[in-house]
Each structure stands twice: as structure tokens, then as C-alpha cells.
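One chain of protein is taken out of this complex; the other chains stay put.
For reference, chains read A, B and C in written order, and residue numbers begin at 1 within each chain.
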């Protein structure tokens, strides 16, 4: 069996959420994973993304992925934000995709498109 | 056709990302959606989650979903964080699921489980 | 006695810190003012400042004080950040002015000025 066949399909969100839960459980990290602590960690990771962009002009910010080191850093922080968001959803019993679908529905009513239906 | 058959399956991340992109395009919001602005907005939404929890004890924080109004607020902010994260990934060409899978792989090497394989 | 004579001098930092401590004590808020909660509140207020600027261009951001309502909002959030910073310093026994003076000293060594002494 090759490494490739071990990952025959792209990961889905639910599978990643299960991997994260197993990862925390194997290290006995659940006592630290209160909702309060997880939202703090989420906001810290979001700020680490901000830190990459804080002194850039808008134009420079649009080119961050052209530099391989910065691109890696951005992907790494995006992963951290998503990881804590999924772990928060896990401990609170929230379905993030359903929450986002509902929010887009509400926003479509709240901000009608200029030429919308 | 019933409302239920119109949404026969739960939304997937890629479909929600396309809805968000279409939503922004229909309102001509793309000029505002520089990576720099989107990470700022992401961090602001993460802080709105923190605001819900800031004065709670760890125990109270574990019970936030018991109150319907607070539960709605938490789901709403989770949706906002995910929305800006997906829009950031869209403008930067990042696959959030691949980024998270790669990060979990790295973390499994970095933090070996006590009884891990 | 006139209003002016009631405030004969501009407030100093230590006097404001004492007013904040008395304000919290009179309302029995000290149990909520753990260092952990105060840093969370500080970061939430900092994000409320970011929210004012998140969709502005750099040029627009330089003109925020020209609009009286926005100017009031900015001053209000600046005050909130400073209030939580002073309350954090109070509970941790930190002298914020000494901490900043020491930091500037270190930064002057770390980042020598191009034409510096």
C-alpha cells in the first residue's frame, strides 16, 4: 500500500474534527479544552494571522502567497484557526456548516443584492 | 418539490465557500476583501466569541448552549469566523482542509502521544 | 465652586487607576477581575478598535477623527483599552510606566537608529 492510497480522497471537515478530538484525547488535553479556553486560543491564532499582515499595504497583502515561507506561515495559521474552531464546535455540539448555511441565509435577507432576485 | 428535497444533503465546505464568493460579488464587496482586511475581520469575529465568555467561570462556559439566546449568539459568531476564514482562503488560493490535515500530521510528530503508535 | 476648579489639573495615570479600582470595588466586580478575564476583556476592546478600521483604506484610516461620531467611538474604545490595561496592572502589581520605560530602553539596543548615537 502506498502513501497515496492511504489518503485516496481529500479529507472532509467531519473526519478532521474526529482526528482533532482523538489527538486531544490521546494527550489528555480535554480538561484544558473548556469553551472559554478554546475561544481564547482561537482569537490568539487569528491574531497570529493578523501579525503577518499588520505592516503590509493592501497591495502587498494580496501578494503574500508569492513568498514560499510566508505562504507556509499563512497556511499554518489558517490551519490553527480552523483547528480551534472545530474543537470549539465539538465541545459545544455545534455543526459549523449548518451554522454557516443559516447565517448566509440570514445575510441574504439582511443585505439584498442590488440586482438580486 | 419540498423545501427538504431542495437541501437533500448537508452543505459541504466548498459549496459554502462558493456561496460566500457569489454573495460578495453580487454586492461588489471584493475591493474590500483584501487579505489584510479579511484577517482583521476574522480576528474581530473571534473576539466577539471571546466577549461571550469573558466573565464566565470555566464551568459556566461549559453550559453556554443551555440558554437558547446565548446558544444562538455562539452559533452566529462561529459562522462569522468560518465565513471570513473561507473568504480569506478563497482570495489567497488556500485549501483549508488540506492545510489542516498537513498541520495535524506535523503536530502528531511534534507532540507524540504518551501511549501513541 | 466652578466645574473648572473641581478638575484643576489633568488627571494622571495613577489617579485614574485608583478611580477604576474604587469603581470595581463599589460594584463588587473584583471576583470577575482575574488576570485571565482582564486580558480577555482587553483583547476584546482592542478588537473593537480594529472593527472601526477594518474596511478602511490606509488613507481613510488617517481621517477617522474628522467625523465627530467616529472620533467619539475611537476615543471611547481607546479609553476601554486603557481601563482594562490599568486594571490588569493593578491586580498583578505591575507599574505600566516603568514597564514601558524598560521596554523602550531594550528596543533602543535591539533596533539601533540609522544615525543614532
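The rule is short, and it goes like this: a residue touches a chain if its C-beta (ideal position, glycine included) is under 8 Å from a C-beta of that chain, and two chains touch if they have at least 3 such contacts.
In this text the structure is predicted, and so the values were computed from the model without any measurement.
Visitor: Touching the absent chain: which residues on subunit B qualify?
Guide: 40, 43, 47, 57-58
Visitor: Touching the missing chain, which residues of subunit A?
Guide: Against the missing chain, subunit A presents residues 32, 37, 40-41, 43-44, 46-48, 50-51, 53-55.
Visitor: List the residues of subunit C that touch the chain left out of this view.
Guide: Looking at subunit C, the ones touching the missing chain are residues 10-13, 16, 19-20, 23, 26-28, 34-37, 39-40, 42-43, 46-47, 49-50, 52-53, 56, 58, 61-62, 64-65, 74-76, 78-83, 85-86, 88-89, 91-104, 107-108, 111, 113-116.
The definition used in the following text is that only the chains that are shown with their structure count from here on.
Visitor: Based only on mean CA positions, could you tell me how far subunit B sits from subunit C in angstrom?
Guide: Once rounded, the distance between the two centres reads 30 Å.
Visitor: Using mean C-alpha positions as chain centres, tell me how far subunit A is from subunit B in Å, no decimals.
Guide: For subunit A versus subunit B, the centre distance works out to 5 Å.
Visitor: List, in ascending order, every residue of subunit B touching at least 2 other chains.
Guide: In subunit B, 37, 40, 43, 46-47, 50, 53 touch at least two other chains.
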